[in-house]
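Only a single protein chain was left out; the remaining protein chains are all shown in position.
Naming follows writing order (A and B), and every chain is counted from residue 1.
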Amino acid sequence: MTTTDRPRISLLGTSALLFEAPGAFDLPHQRRIWALAATASKWPGIREAIPGITNMMLTFETPPRELDALIAALNDGWDAADSLAIGGREIRLPVTYGGEIGSSLQSVADHCGLSVDDVVSIHAAPLYTVFALGSHPGYCYLGGMDPRITMPRRQTPLQRSAGGSVSIGGSQTGISASPGPSGWHAIGHTSWTFFDPSWPTPAALAPGDTIRFEIERVIR
Amino acid sequence: MIEILSVTGPASVQDLGRFDQYRFGVGTSGAMDDVALRAGNILVGNDENAAGIEIPMLPFKLRFGRGMAFALTGADVEAEIAGRVIPPWWRSHARAGDILTIKAMPRGARLYLTVGGGIDVPMVLGSRSTQFRGEFGGWRGRPLQPGDILPCAVSTSTIGELGVEPAEITLARPNTGADETIVRVVIAGEYDGFDAATQALFWSSSWKITPQSNRYGYRLQGPAVKPKAPIEKRSHGIVPGVIQIPPNGQPIIQMRDAQTSGGYPKIATVIGADLWRVGQARLGSRLRFEQTAYADALAAEAEMSVYLDRLRTNVRLVEESRTCR
Partner (left out) sequence: MPIELTDIARLAQILERSGVDTIEIEEPGQSLKLVVDTGPRMAVSPTLAVPADDHSVVAKADVAGHFLAAHPWRDKPLVAQGQCIEAGAIVGLVKIGLLYAPIVAPAAGTVDAVIAEPGATIGYGTPVVRIRTLS
């Protein structure tokens, strides 16, 4: 087994550690990450095990004196991790494509050599999987976008993009949960609420949930 | 309660932070200078995690609605309470109606106002810190504005005037020059993606803190530090203190309001025991990084606990010796 087949483990100062799985950015790898996170979150001294995109951050309640045992446990945990197929909920999300918030719809179409209608139907076709939460409160990283509507991120991020923006960044798509800066291209918006700190679980979606975008309207 | 009369820049309610909500995309927030907030809380007899007000720009003015102990810690300060001058890192007592005027910050970047009992905003997801992006926590999830009336918990703490030696003096690092802050860092995941000459450049450079530096992150300016080959990471969790190298080769230190995930290569992470020094480094001043082993970073944190224990004990002893008269 070559070293590139092994996970990479690195420190984030003394408060956290990053575990990066080898292999592809796909659902089978992500399911193993979920399984590993479920296990590692129960280890003593661990505050949270946070899945990323085929990786996982562990934050420490108390930083371990010796890292060797933790590193060994992570390696063993990864080897033993069975694919955890989370039976998440399927969310149907009405989206208004185009319009003021989704003002990049035309430029995505132009960039990809497609019509606006094609971009909308290609974007709304797949069943997306929430791979991980991160970035800002309630934001979900989705897996499953059709590569035909890939568009590189902006050179200069927008200072403020609206909450609920449905955007494309590279080969990924996602929905911002609140207004903020963004380097992605907004092609539509939804009025759904993704995060509320007063809910028992503040984020509406969790890794393993699936999303299907419903075309509510297309503003050309 | 206290009423905000005038405010410049994004002053906010902060405690030590929200540390266990990363899995929902919620970052830590919390005081940029946690040592100053802790010291201020110790001075007024609070739990060290009690919420205070972080003030990054002056002038700032407020009125006390009732008598209470308060402390100013963090940056150096030119301040007056009811016409009396307050030295830096100082606890005093305000009577109902007294106006606190904070005019200038001759050194440091952030001032902390703590009050006996603490700023009594609701606990949201385990913390009273303001979460700006999520617009929750702190005072209505936003920076303070004139006219805001902040509730304060009732406190029984003693109220004599007392000062603390500024942490910058007690915890001074060797070789620190004027206008340059040295912080210790532990190398991070992509350090080996930079060649030896570039690594050496990272250590030897005196990095200028640009005006685009705030609670989200410190953007530094200096020689371009670029990896051997471009590194594109899959999005992963990051914490305050992580130093990322974006494509332009100019480091960004993630701070308390940073996003919880990122994908730029990480060269190093500022250790927890030194992050407050970054929080007090002024725009336009310089930062230098000193490599530290993980074990030494833990030792530095242990030293910080010893310092805070000593501070608590000192305050208790002086309090006792004064009350017995």
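One rule holds for everything that comes next: a residue touches a chain if its C-beta (ideal position, glycine included) is under 8 Å from a C-beta of that chain, and two chains touch if they have at least 3 such contacts.
Given the structure is predicted, the values throughout are model-derived calculations rather than measurements.
Under the touch definition stated at the start, the shown chains contacted by the missing one in the entire complex are B. Of the options B:63, B:107 or B:208, the residue whose C-beta touches the omitted chain is B:107. Across the entire complex, the residue among B:165, B:192, B:290 or B:303 in touch with the chain not shown is B:165.
Here the missing chain is touched by one residue of B:84, B:103 or B:228, and it is B:84.
Interface with the hidden chain, as seen from chain B, comprises residues 76, 84-85, 87-90, 106-107, 161-166, 169-170, 310-311, 314-315, 317-318, 320-322, 324-325.
The rule is simple: only the chains that are shown with their structure count from here on.
A separation of 30 Å divides the Cα centre of chain A from that of chain B.
Contact residues on chain B toward chain A in their complex (touch as defined above): 19-27, 124-125, 131, 133-137, 185-189, 234-239, 241-242, 259-261, 266, 269-272, 294, 297-298, 301.
Those residues of chain A that touch chain B in the shared complex are 8, 10-16, 18, 20, 25, 47-57, 59, 63, 65, 67, 132-139, 141, 177-178, 180, 195, 197, 201-203.
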